[in-house]
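I have placed the structure first, in the form of structure tokens, so that the comments after it can refer back to it.
One protein chain is absent from this view; the other protein chains keep their places.
For clarity, chains are labelled A and B in written order, and residue numbers in each chain start from 1.
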Amino acid sequence: MLDMKLILNNLPSIIVILPLISGIIIAVSVKKKYAWHYSFFTIVTTLVCGLVIFYLTQNNFQINYEFGGWPAPKGIEYKIDKLSAIILTLTVTIATFAIIYSKKIIIKEISLNKIPIFYGLFLICVSGYIGITVTADLFNLYVFLEISSLASYGLIAIGNKKFSSYSAFEYLTFGIIAATFILLGIGFLYSTTGALNLYDIKNQLQNNEFHLINLAGISFIIIGILLKAAIFPLHIWLPNVYQNAPNSIIIFLSAIPTKIAIYVMIRIIITFYELEFFTKYIDKLNIILQILSFVAIILASLVAIFQEDIKRILAYSTIAQIGYIILSISLSNNEAFKVAVTLMINHSITKSSLFMCFGVLEHNTGTTNLKKLSSCLLNQPLMLIMITINLASLFGIPLTAGFISKWYLIKLILDVNLWFVIPIIIGSILSFIYIIKIFEAIAFNKNKLDEINKFTITKSMFLTCLAGTSLNLLLGINTYFNYQLTDNFFETIIR
Amino acid sequence: MITNYNFLIAFTIFILGIFAIITSKNLIKKLLALGIFQASVLLFYVSLSKIHFAKIPILKCLNFDKCPEIYANPLPHILMLTAIVVGVASLAVGLAIIIRIKESLGTIDESEIDNMRD
Partner (left out) sequence: MTNFDFAAIDLQLSLIIESFILSLLLILTILFVFSKNLYFAIIYLIFFSLCMAIMYIAMYAPDVSMTEAAIGASLTTIFPFLTLHYIKADNQSNDKIKFSFIAIITALTLIICLAIFSYMLPEYGNLKAPIHHYTANSYITSSGEEIGIVSVVASILASYRGYDTFGETVVILTAGLCVTLLLYEKKITPMNKSSNDIILSSTLKLLLPIILLYSLYIQFHGEISPGGGFQAGAILATAMILVCLITNIKYFLQFISVKLLTKLSGLGVAIYGLVGIFSMIRGGNFLEYSLLLDNKINGQKLGIFIIELGVGITVFAVLTLMFILFASRQNYDN
């Protein structure tokens, strides 16, 4: 019965259904001791499926799947191309890191009898994000967006910090407003075309006269996406969530949700790219996005310098990086989307590695406040090297992933407009200041080490920090896994 | 004669919902305003599907050619069934989070929480 051909034919649905059903079974009926083992097994199997899909699409093979056997406009279909597969693999990789990292330390943050539900919700969240990347139906995208968002609200609120539940509530408010905006936008597009499938809508829009309503629909969807992606004026929920979420979750939540939102935006822009009324609209939208991204880059880096908690500094640094990504999308040519995807991959790996390393720090000192850190890392050369490499990647020093993304970004901007480089240079200088601030607090710490509490690190934490940092170096040395993945991008994307 | 009154009311409730979310300081009231905000989008969708003097979407006979009738459009109904369930789910999770906020911070008033944070 476990026919290889059967699995390969149904791979798009297996990669979503497997974590979903396993997550439900783990949450409801599994022994507490074995919850981690079952979820580890599930996420590794999902990773294997994801790598198979990645391999198939890299060889220019496009995967179509129709649910219920009903053809496209009647039923829901999945269409996986290169862009989807890249984001999909990124999501599952970081989810694997998060689950491996949390093996022994989850018990410090969550009480024992809630651990199965925690892992179950985490797997449901991951499957929700995977479902967003592979679907071609807009309403299905809304449903899976809600699945993943609801799971993440619960996962953030269970943290044991004082403001965990309030940060989750702020995130819930913004998340529901964003999802409802997206739903209204889908409604506008539906009211003029009658279709819910993205490619169907594009075909119907070619001969459509209701221009204003179509533009309103696309605008509402984009505003909802910008709320979820934490662009400058709509970023208010981000620093509090990063500071107060449980350590095991923030590895995943710092890297993936905002990137998935940006992926949806890229998908919508690329699909509607050739329609005439959309091209005039996108020119005006690009100007607004450029202004917002410049403000985000400079202001976020500036605010980050004055923060006292490492996690808040990283949060504002994320807002600045998302500014870079939106800047590259707004330059709207083939090269721009390639650079955007490169930035997304590199930033995800860097941020999650940083949060993994600082999670080790918090495990030992109990705090991430710059003034209260103890000097426990001074005798750990390997940890210091890993933190240094990841911080260097944040700034963009050669041999790290961050350098590759900054290099291609500056190259792209120099081709388009010389003056746009100035905000990037200012942002980089400001980021250098806060990176030095963090590094100084860790490496040149003058607080006395408490002799009783020595430095402890579990095997799984060490393994994942090592894996994340080496992936960072690998992406920095060999551009195959970030920039060159997107070769022939525009030709292979479904339009 | 005003014809698109449904859409007008749906958008007005939409804006009023966002207004209530931004200006109310009590967390439970914010959550309820989120519910009203979502309900306005439901009203919009179902108004799209109405056809005057149509029949409700339950077929009179299985073969459509034998008894052709005008039925109301069933697709927005299904989308809205999903949206109602999503609304209830978000409300329940939000209220559970509010109970935890009350236990950890002692208040559910937004201005008091902001003072606590500084």
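Worth pointing out:
Keep this in mind: contacts are C-beta pairs under 8 Å (C-beta built on N, C-alpha and C of every residue); 3 or more make two chains touch, one makes a residue touch a chain.
Remember, it's a predicted structure, so these values are computed and weren't measured experimentally.
Note on the undisplayed chain: of the listed residues A:120, A:224 or A:323, the one touching it is A:120. Along chain B, the points of touch with the absent chain fall at residues 1-20, 22-26, 28-29, 31-33, 35-36, 39, 42-43, 46-59, 61-65, 70-78, 80-82, 84-93, 95-100, 102-103, 107-109, 111.
What chain A contributes to its contact with the hidden chain is residues 1, 6, 10, 13, 17, 20-21, 24-25, 27-29, 65-70, 73-76, 113-114, 117-118, 120-121, 124, 131, 139-140, 143-144, 146-147, 150-151, 153-155, 157-158, 190-196, 204, 208, 210, 212-213, 216.
In this section, only the chains that are shown with their structure count from here on.
Considering their complex, residues 14, 18, 21, 27, 30, 34, 37-38, 41, 44-45, 48, 75-76, 79, 82-83, 86, 89-90, 93-94, 96-98, 100-101, 104-105, 113, 117 of chain B touch chain A. Contact residues on chain A toward chain B in their complex (touch as defined above): 139, 143, 146, 150, 153-154, 157, 162-166, 168-169, 172-173, 176-177, 179-180, 183-184, 187, 190-191, 196.
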